[in-house]
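Note sheet for the following structure.
Left out: one protein chain. Kept in place: all the others.
For reference, chains read A and B in written order, and residue numbers begin at 1 within each chain.
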Amino acid sequence: MSSDFWIILTACLMSAACGLLGCFLILRKMALIGDAISHAVLPGIAIAFLLSGTRDSLAMMIGATALGLLAVFLIQWLQNSGIQSDASIGIIFTALFAIGVIIISLNARNIDLDLDCVLFGEIAYVQWDTWTANGIDMGPRSVWMLGSALLIILLLLALFYKQFKISAFDPAMAVACGIPVMLFHYLLMGMVSMTSVASFESVGAILVVGMLIIPASTAYLLTDRLGRMLMYSVLTGVVSSIIGYYTAYILNASIAGSIVTVAGILFGIAFVFSPKHGVLIRRLRQRRSQGTAIAE
Amino acid sequence: MTHLSLSDPIAVTDNNAMAMPLQVTGLTVAYHKKPVVQDVSFTLAPGRLIGLIGPNGAGKSTLLKASLGLVPSIAGDVKVYGKTYQQHRKKIGYVPQRESVDWDFPTNALDVVLMGTYGRLGWFRRPGKHEHETAMECLRKVGMADYAQRQISQLSGGQQQRIFLARALAQQAQLYLMDEPFAGVDATTEKAIISLLEQLKAEGKTVLVVHHDLSTVEAYFDDVLLLNRTLIGVGAVKDIFNADMLQQTYGGKMAVLQGKEGIVLAGK
């Protein structure tokens, strides 16, 4: 297989996973929690590296996911004790990210993970980092990690679609009907953590945030149905990945940075031209209603 | 302390209080050090419309939420048909305040009403044909059937309120707790809501409504709970909804004028 194929596949799996979760994050007004989680998994990844000494994916996945959940828990705790929600987010994710950077800096020789990778990811090298089972080369490790993350997300969302939906729309009513809202909250946060970890090596911490929030927001401007919003979000994410890959090739620059840039540009286009909620159509509607008002 | 009961018309003793829709005993909720709801006890009888009345900040919403376990209480006990609310959740329909949700959520009116059926569906079942029919029927009852496919942010405030009521109907509960369903609605909606309440009552259901407009209390409700942090009074409208009790509930802030048209409050 060519390296193009593996890189694009990795990027598409990542954007599909992020796109699905991102919809629920922005509808629950938790976009910045996603930001916090993607930063907070860093110490988990660093510690897992340090303990296992390898890129053993499973250990890393579990350790870092646990840290993501810990971050959510700490943020919640600070909020409950009366600190504004965005300040709680700011305090916790910077603290955890700082710890992660310090661990990596202090153990630079033991951890095969440089700080640039933390921010940009190494998606260009996915092809060479393969997973070998019983001496057989099974293909790039990132593809396996992201693929299984996506599978878990699809499974959970398909099984519990109605619970995730009602918890996002009206959590008080959901509790009143006996739906364990907190369980689904942490399930969602767990999935975001897991996806952040799986995406981390390929696109880096901050660009995960971009793929969580930007395609979902684009989709939010294009439709009024949750099901379609999920679909559009995945679609714009995948399109950004493909265009982004070739843009990076032309500019000789970071693939991850380029994917997020393209996603941002697609958002800009939807922001202006969306037939439902775009700036242009709003202006047009306003003018028309003014026109009729004058005519009357 | 005497246990106040809405016993009219059925005489309630402690024995058959077991079957009462809602029995609240000594309920106290405190934020930080301040009690917002203090030592509230009452029992609701079946087949009645009950208004929960009191000034702003009296703890009306909090009382409702605490009864459902949505906010933690520091003392007291809530029984729904003789059991804890966890055991009888399916018998309770809750209508939160309209402002408590984001109406920009990407969904339509029918979908919101369908959410009322989620509680009964259990963990894995999806709403099917039967649930869709129930939801449409509930929309029809509130006069919103024509708006089923409408995105919810395109509805007026009154229409949104009716959607919420339809959703509560879809829960097919025995006891309804409604948080200010009349707040900021148009006259059509107000009429639709009140005829719905009458219908629920006729079906033997119990409805507790947080209400603001004192001029309509006598027309709408059978019983009232007067709340200002503590329970000031509870009983049939004709017995306790009078100038004297309202003066106690609203304190010195209001002058209560009693005229032919009913009771009017005037700010001082």
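To be clear about the criterion, a contact is a pair of C-beta atoms (placed from the backbone, for glycine too) under 8 Å apart; a residue touches a chain by one contact, two chains touch by 3 or more.
Going forward, contacts and distances are computed from a predicted model.
One chain of the complex is hidden; its UniProt record names it "Manganese transport system membrane protein MntC", one of "ABC transporter permease", "Ni,Fe-hydrogenase III small subunit", "Manganese transport system membrane protein MntC" or "histidine kinase".
Of the candidate positions A:17, A:61, A:214 or A:230, contact with the hidden chain is made by A:214. Contact with the chain not shown here comes from a single listed residue; of B:39, B:137 or B:218, that residue is B:39. Counting over the whole complex, chain B has residues 1, 26, 28, 30, 32-33, 35, 38-39, 74-76, 104, 153, 230 touching the chain that is not drawn. Summarising the interface, chain A meets the missing chain with residues 26, 29-32, 34-35, 39, 78, 81-84, 86-87, 89-91, 94-95, 97-99, 101-102, 105-106, 108, 115-116, 119-120, 206-207, 209-210, 212-214, 216-217, 220-221, 248, 251-254, 256-261, 263-264, 267, 271, 277, 279, 282.
Definition applied: only the chains that are shown with their structure count from here on.
Centre-to-centre spacing of chain A and chain B amounts to 40 Å, using the average Cα coordinate of each chain.
For chain B in complex with chain A, the residues that touch the partner chain are 65, 68-70, 86, 89-90, 92, 94, 96, 100-102, 105-108, 112, 115, 118-119, 121, 123-124, 126-127, 151, 167, 171. Contacts from chain A toward chain B in the complex involve residues 27, 29, 159-163, 165-166, 168-170, 172-179, 220, 223-226, 228-229.
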